[in-house]
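Below is one structure. I have some questions about it.
A protein chain is absent from this complex, but the other protein chains hold their places.
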Amino acid sequence: MTGRLLARIVLLPLLSCTLLLGGCWDRNEINDLAIVLATGVDWTDGEVELAAQIFVPRGGAGEGGAPAESASGVTLIRTAQGTTIAEALNRLQRQVSREMFWGHCEVIVISEEAGQQGLREYIDFFLRYPQFREHAYVFSSKGKAKELLALLDPLERNSAESLREMAILGLGARVTVLDLAKGIKGPSETVILSRLLVSPSTHTEQSSIVNSPTVNGLSLYNRGYYVKTVKEPLSLGVLMLANELNNIILQVEVAGIPGIFSVRPHKIEARLKPAIREDKWSMTINIETKGEVVLNTTNASLAKQQVMAAVEQAWEEEMKLLAEQAIQLAQDELHADLFQFAVKFRRHYPRQWKAQEAQWDDIFSKLEVQVTAHAKITGSGKSTTPQGIPGSENK
Amino acid sequence: MRTRTGGKGATKQALTGKLSTDAAILGSVFEDCSDIMFHTFQTMWGTSFLCVCCRGLCDTERLERQVLAPLESDEAGVLNFPAERSSRYLRNHQLQEAPVASLEVIQSVEQAIQGILDGQALVIKEGVPAGVLYSLHKPVGRSPEEPAAESTVRGARDGFTESLQTNSSLLRMRLKTPAFKQRTLTIGSYTNTKVLLVYIDGVIESSLLEKVQERLQRLDISKVLESQNIEEGIVDQRFSPFPQMLATERPDVVVSNLLEGRFAILIDGTPFSLIAPVTLFTMLQSPEDYYQNMYMSVFVRWLRYLFFMLSLLLPSAYVAVTTFHQEMIPTVLLLSIARAREEIPFPALIEALIMEISFEALREAGVRLPRQVGSAVSIVGALIIGQAATSAGIVSAPMIIIVAITGIASFMIPRYAMSTSTRLLRFPIMLLAGTMGLTGVMLGLILIVIHLSSLRSFGTPYLAPVTPTSAEGMKDVWWRSPPWRRAR
Partner (left out) sequence: MLTDQGKISSVQLAYMMIPAILATSILSIPSLSVQYAGHDMWMTPLLGSLAGLMSIGVAMGLQRLYPGHTLIQVCNAIFGRYIGSVLGFVFLFYLPHLTGLVIQVYGNFIISNALPNTPLIVIMGSMVLVCAINVRLGIEVVGRTSQVFVTVFFVLLGLTFVLLIRELDPAELLPFMEKGFPSIAKGSLAPAAWFSEYIMLAFLLPFINDHSHTAKTLLGSWLLVVIAMIITNLFCLLLMGDLTDSFTFPVMIAARYITIADFMQHIEAVIIAIWIFGIFVKISVFLYVFVSSTAEWIGLKDYRPLVFPASALCMGYAYWVTTGRQGADSLIRASSNIYTLMFLLVIPAALYGIAGLKRMWGNIRKGAKGGSA
């Protein structure tokens, strides 16, 4: 009994010591890591160009750092080209003295140019290479992704952070790598990405790179390839049908009342209802929205029931118009099932779907789509009657 | 009883009644013992007496006033009795009529020696082959004070002292029932320390009692200076880093444990008493849990469980996460750790070991140093060195925070013995974390749980009542039910 215990007590530290002396196979000090915060994928000279925004641990040195200091480069950009993305990554590592660590890469930017070559390779890589996060947000960019990453946002610690915050805030489509893969692999084979660009430098600050990225429109992908860019107001409809429209203020004009009402919706929900009747496939889209008036430039008072109803109706029309434009884009122009109609049909009519799966493209472009909208104004903001009309008190 | 006395095999003898012989025997036993007083005297009636006692332990003033002086005045009847019947006479008269509360008639030299060393006074009458031991102890030591290591905000302020009498009276004060039993044993071949096995009849299981009694009697050690000497000898697993008995200075803790069916061992010469059987969870309970608001004590108890785990695992988790699983750290935190660690020349494991070892050294120094110097050491050690080390880039600030939290966590464990074992076990787990990351930490944790599962304290599994499960006992582990809900 005691012998056994003694053996264990002696053995355990001995074993751990030998392990320690011989071991630490996977030990990786933070000092030896190059922490990548954002990744960009570009297409240059017929090759994939991978850009990485790497955190530089020196500089601010934990003292909080003056704003000028943090903008002077706590991150650096390295890029490398290769015939495949993996080769580019391999070459990228050759330029960095520390081991690249992709486990904290929360943002992936794919330029439209690279998107034209197809997303498949990138998706496979991001879901296979061990460190990449499935939860990283994916963006599309108008120009080179590396230029976007090189921006030094004066507001945030780095541009990766500002992009991530934008995604969380819901400006544009919020798509993670997993969503991207699901969209492309699913029956609709489409994906919508928010499109970023470097806003034209209106500020006259130190240099052009001290700037923020701007969300501007959407990049549409069909079958894994980039097909089109849409901008406002068309992009609003697309986002709305994809249930990704957040943080937006819509302008509503009511016939007969000069001026504009601006409405901020709390909730915009598009419900897709597929139906197959006598072999006729159709889709009903129900748009539910609720919101608050934030601006009233007309003379009409929102305290009046009729005005309220008129605004609601006009808003409904507006929403319907947006939706119809988006559907037209998908059906007639792109022939791409942007709003995952196929998924709905597969879920609700599995047997018919299985039989007709091959003809989906045909069915989709001939699909009868009904849009109905229901809008409700929940409040008129802090004020009821129009404000700031000169002399209105005297009437 | 294996008594090692200086005597040359004299101890087996009986008292002769011849004062010169008895004095010679005892004298040879107590050779060179200058604190033993021998005094032979004759009363005015011509009877000789031998008085032997230990100076310092025995209250000589009371001996003179209550025993010796009455002998002079009460000699009249003695002459009428023949010597051969004097033993019986002794039992009834004279020596026993002395106005003292407690005395004992003895026949053997061995008992005489024991009594004298215990602080009793021995008086032998010429011609009577027996002696009388008077319990005239002089009160030694201090009066009960608040225990330093186990202070509570609310609760009794008295603690045990070095005197067994005081301690047992402190218990009796709280347990005014004849069911509260005390068995006396003597342990230690040189120290001959009196040890009291206390329990409550009808609450304790008799098999448990027999087990302890047997283990205590089998115990063969030369000295008993502190409760640890006994604890090490009677626990189930001597090589376990975990304490299998609860050492406490608080009488209220002993009483509440006795009422839960445990026994306690009080030891003469130390304020620490031992309680068993214990479990991991009793070791993580503080007496105050029962003295304050129920919600508060449940909250504190859970806080304590959490910090117990932290004190065991925090440095190793930090090492494992920062060197193996960097993706787990929130991005912003990782970046600030990276910035803080940039200038540090050591790997995280070495850094952690350096800090933990110096913290342990600081703590040990703080305990050993005289109280006046102690605060200076902690100021120099903790503040100045810590500050200088971070600004010089030898250790990173996050590591200092980790070590400090670990230190606080280990102070939150109410039982000192438990906190030392977690402090000790932290190091092997840190090594495992440094080699295999969180996998290593888990393996270390598994090993500890295996050990705890196999550990028993006097037959009670150490992880009871969680496993083996007892629904009734779990109530006092996960929360603290109010007293009227507890089945007692």
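As written, the chain order gives the labels A and B, with residue 1 at the start of each chain.
In this section, a residue touches a chain if its C-beta (ideal position, glycine included) is under 8 Å from a C-beta of that chain, and two chains touch if they have at least 3 such contacts.
The structure presented is a predicted model; accordingly, all values stated were derived computationally and were not measured.
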Identified contact with the non-displayed chain, of A:Val56, A:Leu178 or A:Leu321: A:Leu178
Hidden partner chain, touching residue among B:Arg172, B:Arg238, B:His325 or B:Arg363: B:His325
Those residues of subunit B which, in the complete complex, touch the missing chain: 321, 324-325, 327-328, 330-332, 436-440, 442-443, 446-447, 449-450, 453-454, 461, 463, 466-469
Contact set of subunit A toward the excluded chain (per top definition): 8, 15, 19, 23, 25-26, 103, 127, 130, 133-135, 176, 178, 181-182, 185-186, 346-348, 350, 353-354
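The rule is simple: only the chains that are shown with their structure count from here on.
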Inter-centroid spacing, subunit B versus subunit A (mean Cα positions, whole Å): 67
Contacting residues of subunit B [partner subunit A, same complex]: 237-240, 322-324, 326-327, 331-332, 334-342, 344, 347-349, 397, 428, 431-432, 434-437, 447
Subunit B partner contacts - residues on subunit A that touch it in the complex: 2, 5-6, 9, 12-13, 16-17, 19-20, 23-24, 26-31, 33, 35, 37, 55, 57-62, 101, 103-104, 106, 131, 133, 157
